[in-house]
Structure formats: structure tokens, C-alpha cells
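With one protein chain removed, the remaining protein chains of the complex are shown where they sit.
Chains: A, B and C, in written order; residue numbering restarts at 1 for each.
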Amino acid sequence: MYLFEAEIIEKWQLAADIFRLRLRAGEEFIAAGRPGRFVMLAPVGGLYDPLLRRPFGIVRCGDGWFEVVIKAVGKGSRNLVGLPAGAGITVHGPLGNGWPQDESGEQPLILVAGGIGIAAIAPVIFARRAESETFLLYGAATKDELVLLDEFTTHDGRGPQIEVITDDGSCGRRGLVTELLLEKLEEYPGARVFACGPEPMLKGVQKVLRERDIEGWEGWLSLENRMACGFGVCLGCVQKTGSEPETKTSKVCTEGPVFAAGEVIFDD
Amino acid sequence: MYLFEAEIIEKWQLAADIFRLRLRAGEEFIAAGRPGRFVMLAPVGGLYDPLLRRPFGIVRCGDGWFEVVIKAVGKGSRNLVGLPAGAGITVHGPLGNGWPQDESGEQPLILVAGGIGIAAIAPVIFARRAESETFLLYGAATKDELVLLDEFTTHDGRGPQIEVITDDGSCGRRGLVTELLLEKLEEYPGARVFACGPEPMLKGVQKVLRERDIEGWEGWLSLENRMACGFGVCLGCVQKTGSEPETKTSKVCTEGPVFAAGEVIFDD
Amino acid sequence: MTDLSLELLPGIKLKNPVLTASGTFGYGSEYSPYFDIAGLGAIVTKGLSLRPKTGNPGVRICETACGMLNAIGLENIGLERFLEQELPLLRQAGARVIVNFFGNCLEDYAELAARLDGVEGITALEINISCPNVKAGGIQFGTDPRAAAELVGAVRRETSLPLITKLSPNVTDIVEMARAVVAAGSDALSLINTLLGMAVDLRRRRPVLGNLTGGLSGPAIKPVALRMVYQVTKALPEVPVIGIGGIVTAEDALEFLLVGARAVQVGTASFINPRAAAEIVDGIGSHLDSLGCERVTDFIGTLET
Partner (left out) sequence: MTDLSLELLPGIKLKNPVLTASGTFGYGSEYSPYFDIAGLGAIVTKGLSLRPKTGNPGVRICETACGMLNAIGLENIGLERFLEQELPLLRQAGARVIVNFFGNCLEDYAELAARLDGVEGITALEINISCPNVKAGGIQFGTDPRAAAELVGAVRRETSLPLITKLSPNVTDIVEMARAVVAAGSDALSLINTLLGMAVDLRRRRPVLGNLTGGLSGPAIKPVALRMVYQVTKALPEVPVIGIGGIVTAEDALEFLLVGARAVQVGTASFINPRAAAEIVDGIGSHLDSLGCERVTDFIGTLET
């Protein structure tokens, strides 16, 4: 776990309210930043509004840098994406468990992203490009909110097979990403599933997986509960987990954000 | 009185912690921005830290812009000077009364500036460059804190006669600017005096003027009391004025910031 | 277009639920260059005392995290100048006027109420009970239910104007205070006044404020204000409550309406943005419009819990 001040090396606008920020970081940080882990960010400056850090996934790492993709939804995210290149951000991380590592790389992998959930899914794609049978099912409200798509495929054509779906039909089919998942699982019943997106989508994914009824489910969900600290001390981010009657509360920041899909108990 | 969002057109660093910002403004604003008036500034953005606007003098006006010179002393000023060119600042002003206007322009004028008090004095210089017998007595802690000096004289050599004094003797004489004032008043006993600077300096100026004992004193001080609103509604900025026992409280923001030197009653 | 008008009290119809908070709007005319003050629900004037008051010496204001402390010391021009100078200006501007007032003892309060009674152009009185009772050793009227009730009762007897009591948040049980003053004859409540706070100048090793302590206002106090408004409107659903505390945007105002406030007052925000109250009126309108809400009164108190 590191806590440091990082310069914004570069900033790109990916959609009306979605930005990619490249931040300077050291080797050790980058080595620890495996797919699915996250950072807590705050601008440098000593002002108290916004007060708390905000969590964002580590989307991509390179030599001396890593990238986050931030959707401006409220004051914390808006403030971060409003910083110019050259400005400083304090970084706390990498935090959380990350996606389970695929030792063999041989099992087909279905990645399900809803909206800005793509930020948690993207690093898996970048890490797995060399391997076969990765499917990205990517849903968004509308065409303009689909981001990073052109980066998922390398120049020589390696990358996941991508299917897109939008609420308004402006790109791909019209509908919900869970429909794509159902179809894909029929084709690849033994595939592993990683999903990140808004809670209703995750509930949908859980339902699909539950109905698949395979021992262990082979599905993982990355949660985005509100966090105050990000490292296990505030107990603000807890999620009910387990299965009735054996339930408990788990800290999403340290025991997650990635949970086995069968473990998560959503509120109705 | 205007209330508008202005772009920072350009920003210059004048000293370690002193910056000049050029802000876009309309003609009517500029026409109203006579020397000694001020603006209340806050960054655009809807964050609440800092919460209140901060007052700064209108230093100079041009075609479609005006300039402020800000010394970063606390979080409000630091935050403003940290904004990059292109960023937005909301401006409320011009506010306050400004320096008394010199109808004839013939009486000698002694300008006394202490530290960042130069920001209130500078516009008088810019307005009066065509006229004769203006003296600038400028004191600062150290050489590096003397700003704007090279702009007070036009290319063809018009401008005030300048004498500088510093606490540490790093530029000009070592001492306090009130010493210069005493000397200058001996030379020009009928001169008018405008002064702006830290309270101890203003007290010193007041003492010098009081001892001069001319009817009406012919001196004016620009005060920098803390302000919450800047337009007369909070009663936060009041200054005791008048002369014992006929004293009252005056609002520095609307009845000042410029007061006849004899009117101001400082706390001891 | 959502109808923003509402009856604050029986017979007291306001154009909209947005008022200004006492002490932050001067006597109203200072804001006329910025917008038409007749467009607000009402103007609550700077707290008025029988005689002019000079207020506190020394530093009077200081910024804190997302808030400010003030120790103005209730400086005001006094009843007579108000009636001669300021009230006519407000009436001319077409504003609805609520007069906020205070005293040093029960008798002062009562006399003021009596002298304001029947003055034309005054819609209601707002009694500020967050004042020390000089005659009773400086104990605050506003933090003792018995003292507050006695005070409100005394004022009630002197005036036929609608009476709004402004509550102090510096109490253990805001509902108890609310009940006490309503029982004593208050028609409505406004809450909250400022939280008692302090700031220190580390360099000079002194309190920042000349008065040592001051009143905390601004966004920092909104969570406390919302909680108290919720508690009071829940406990006394039939009593009109005006929500105050940290309201800067239309969203803030709507939150207060949602928890049950019948109207709101905009305070510190007007220092930063003189047009804040007017913008909040517009913002409430367009928000409720977009919800398809016909009347603002349909929105008030609809928080689901």
C-alpha cells in the first residue's frame, strides 16, 4: 500500500463526462496494481471540499504511470476530472483484492461491463490479450458512453470478442447486457464470468449465474459501495455476504471489491 | 455592481507568492472600476472550501480586461492564484468608494504603499501618469516583495518619482516607509497623501499626518478589514470611525475602503 | 409550471417558499441591484431591537471549514429608523416583510412586539430567542424551554401579527423547545439559528473573534439543520416550520422541503452570491416542473423513510 502525490501526466476526454487520467507512479506501485484493484484519489491542496478520497479502478499500467477512467457524477469525481494536466493528485493504493487470477488462462472468460463498470473490466482485457476466448459484453445507456473500445484490440488484431448493447439502441442491439450474458453462457456453459456495473445489472448477472447452477458458480462481481477510507478502518463500505442463515458483513474495500457472485446478498 | 463569471486570460508570477491575474470583463464594469475600488472573487465550481469570496483591489484596466495582484497568504488567496489561465473566477464588483478624485490634478500627491498595499496604490499611478508631482514611497519586507515597479514608468519616462525602502535593506534604504513620508512631507507640506498597507503602517501614517496638523489632514487610508459580503449586508467589516466622543462604526466595504485619515480610529 | 405559492400560515399566502434569513439580507434594499426582491416569498429583516445597537468590537467574522463564524453582536439601526427609513423602502419595492426582533429582557421583547403590532406592511414577526436574558444573569432564553415559553407568551399577548419563533440549535432536545414555544402561542417555527462555535488564531494565540465565540453558519451546519427540521416536523406535523441552515442551492432548499419544512430561508449563501435566493426560487420551480409536480405543497414532507 502506497500513499503518494502523483502528477497528472496527461488527460483525455473519452465522453461528455468521462475522462482518462494518466498519473505518475513508481515501479512498486505498478507491480502491485493487478487487475481489479483500485486507488483512493484526492486532489493535492489541503482544501476540505470534497473531503474524502474517492475510489477508482486501476485501468492500465505502463512504465512509470497508471491510468484511471473517471466518470464525473458528483462533486468528488467532477473535481478530479477538472484538474489540468500537471496538477497533483494524492494516491492511496493499490487497494482491494482484484479479480481472481487465472492460472491456466485456458478457461473461456466472459467479461460483463455496464456503463463505467468498464473501468474495472478493462485491466483484465489488457492483461489477457495474449490469451484466447475472452468475450466482452458491454452495455451502456447510449453509444456516446461506450469508451475505450478502440483500445481493446491490438494493432495485430488480438483482443476479446466484443458485443455491445445499449439502452437506446444507438450502438449494437437495444437491451440489457444480461441478455447477452444469457446467450453467451448457452454457447460457453463452462465459462468464468467477471462483471462490474450498476447494482441492478449486478443483480441481473447474479440471477443468470444462479440459474446456471454450476458448483461454485464461476462468477465474480466487482462492487462499488460508498467508501470513506478504502483500507478497512471505517466500516462504511460493508456488504452483506454469505448465504442465509449464515450471513455476515464484509468490507468491500479489503475483502473485495471482487466477490464470488454467490456470496453477495443484495438488498431488494 | 456586477456579478459575473470571468476567464483568467493570463497569469504572471511577480514574486514567490504574488501573482497578477488578468480577467475578462465588460466595458461597463471597467468604466466603473476607478482607482481604489475592489472586487470580491471566488473560483467557479460550486465547492464550499473556501466558502466566502475574498476582496482584491482593481489594479489596472484595459480593453475587455482588468487585473488583480494577489498575495497568497491563506487558503482563499492561495486557491485563487493556483488557478490556471483559462479557468473561471466569479467576480462581484466594482465595490467600495475608491480614492477621492483629484479634480485639478495639480496638488502634489504622495502615495504610500506597504507590501501588497501596492495593489491599492498602483491604479492611482496608472491613472495619474500624465500628471506631475506624484511620489511613490514603497516599503516592503525585502527586495523580492517589491512588485510592479517596472510598470509604473512609461516607455517615454512618465511616472511617479519612486523611493523604495525595505525592512532588511535589500533594496533602497533600510527602514520603514513612514520615515520616507516624514521627509517627503517636509519637502511638500501641502501634498495629499494616499496610503495602503498593513495596519501598523497605516497607524504610522496616521500619526505622521496627525502631527502635520493641517485642517482636514489631506490624507486617505485604504483599509483591508476582513469581509464576508463586500456589499454592506453582513456588518462583518466595520471600523470604528469619527473622533471621540462622536464615534460610530462604518462599513469598510461600502463606506470605504478609503477613509479620510483623520476619521479612522484604530484599536491600540 | 409548478405553482410555487403556498400558505405559510392561514391567510398568509407567499409567492414561493423562499425567504431570506435575518442578518444576511440587510434591510432588503441592498439586494435590489441584483434582483427584484418582490419575487421572493418574503424578506426577513436584520434583527431589530428597541434602540439602535452598535454590535461587538474587534474581528466579527471568520471563515471556518465550509462555514463561517459571526459575532456581529446584533448591530442594528433600532426600531425607529427601521420604521421611518427601511420599511417604506421595502414596501415600495413590493416585498413581503417579516420583521426579526430581539431584546435584552422580556420587557424589551414585549414592547417591541407591541410597537410593531398593527404597523402596515409587516406580514409577520420572527422572534429571535437566541439571546441572553440580561435581567436573569445572562441565561439564554433560547436554550431553556420554560424561559422561552414565558418569553413567547409575553410577546404573544402584545401582538396580533402571526408569530414565528426562531429556535436555537444549541439544545439537547429541539422538539421540547418547539413544543414549549408552540404551546405558548407561536404560530410557526424557524430553525435553525447558528451553532455556537469558536476559532483560534494560532499565530497570535488568541481567539479570532473579538467576542471569543460566534455563531456558525453555512453549508457545514446543513446536516444538523436538516435533522432538526425533520425531528420537529415529524413531532409537530401541524406546525409550519421554516428550514434554515447552509442552504446554497435549489437542491439544498428542496431537501428541507422534502423533510417537511413549509418554507426555507437563505442565509450565508447571499453573501457569496447576492442572487442566491432568486436563483433558488427558479431552481425549485424547474426541479418540481421536471418532476411533474403541480404544486410545491404536494412535494413538501414527502420524504420516504
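Going forward, contacts are C-beta pairs under 8 Å (C-beta built on N, C-alpha and C of every residue); 3 or more make two chains touch, one makes a residue touch a chain.
None of the values given here were measured: they were computed from a predicted structure.
Across the complete structure, the visible chains that the omitted chain touches are A, B, C. Checked against the hidden chain, the listed residues C:G41, C:G103, C:P162 or C:G246 yield one contact partner: C:G246. Within the whole complex, the absent chain has one touching residue among C:I72, C:I122 or C:L195, and that is C:L195. Considering the whole complex, the residue from C:G103, C:P162, C:P219 or C:G267 that touches the absent chain is C:P219.
The chain not shown here is touched by just one of A:R174, A:R210 or A:R226, and that residue is A:R226. Touching residues on subunit A toward the chain that is not drawn are 1, 3, 42, 46, 48-53, 76, 90, 92, 226-229, 231-238, 240, 248-249, 267. Within the complete assembly, residues 48-49 of subunit B touch the chain that is not shown. On the side of subunit C, the interface with the absent chain consists of residues 64-67, 69, 143-144, 170-173, 195-200, 202, 204-207, 212-213, 216, 218-224, 226-227, 230, 246, 251, 254-255, 258-259, 302-305, using the contact rule stated above.
The working rule: only the chains that are shown with their structure count from here on.
A centroid comparison over C-alpha atoms places A as the chain most distant from subunit C. For the pair subunit A and subunit B, the distance between C-alpha centroids works out to 53 Å. Residue positions of subunit B touching 2 or more other chains: 46, 48-50. Shown for subunit C are the residues that touch two or more other chains, namely 65-66.
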